[in-house]
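The other protein chains are all here in position, but one chain of the complex has been omitted.
Up next is chain A:
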């Protein structure tokens, strides 16, 4: 029994169907478009939403970059890259400038996106209102009616309890003044990069069967109050121990020899380029 897989794994009909959902998502920024998510050769929750978007979009000329939590060589990034190349034969890269499609889990790279690029983010929980409303049927209505008092209340209660908004990654954003959207769990540090992005940003949630999008040059505002402005993670007075970069997202590492906390760039390819003098 010898079976060959189609280009980009799916049959053509499936790819077309995912692209249709994507087009709708682009037409309604921030709106979660349901789609018939397929089972993939990688596990649900491991980036199947992003992978389906990538495979539906990819052509023979494309060059793909895959990162997981900032790293091109993280286990899952490697795994996804292997599947894409095995079923398409296209080129992969670690350099931002060369990539046409960038699939990422939980980070927007430090190197700014440019026009024509597509950033595909993997989304575990696409529903920003799920925290206080477990029912899908109800959250759909809340979005339809632009009834977002619950999410404001959630942030308000955090301030009352903890003295500040205590969202970690996935701080909710307002897209084009219409839909509240989960930015996939990118750190707050990356939220401002969604705003007026030059590149198309797509979000794929495979297990939850949703696609949504932030088209280029679309306004994306992180939810906050006038007296409690939005704050990103703080890396003040800290820099990368390898390349010395400041003002980037840093990983916190314990030095095994000294027991001290040290920092290095989370975006590994950015760090490498700096070390190699390319940036």
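Going forward, contacts are C-beta pairs under 8 Å (C-beta built on N, C-alpha and C of every residue); 3 or more make two chains touch, one makes a residue touch a chain; residues count from 1.
Heads up, the rule we're going with is that contacts and distances are computed from a predicted model.
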Protein name, per the UniProt record, of whichever chain is missing from view ("GMC family oxidoreductase", "ATP-binding cassette domain-containing protein", "ABC transporter permease" or "PhnI protein"): "PhnI protein"
Considering the complete complex, identify which of A:28, A:111, A:169 or A:279 is in touch with the unshown chain. A:169
Out of A:37, A:54, A:88 or A:197, point to the residue that touches the absent chain in the complete complex. A:37
Chain A residues touching the chain left out here are 1, 5-6, 9-14, 17, 34-41, 43-46, 48, 68-71, 73-79, 105-107, 124, 134-137, 140, 159, 162-170, 185-189, 191-192, 207, 209-210, 222, 224, 227-236, 249-253, 266, 268, 271-272
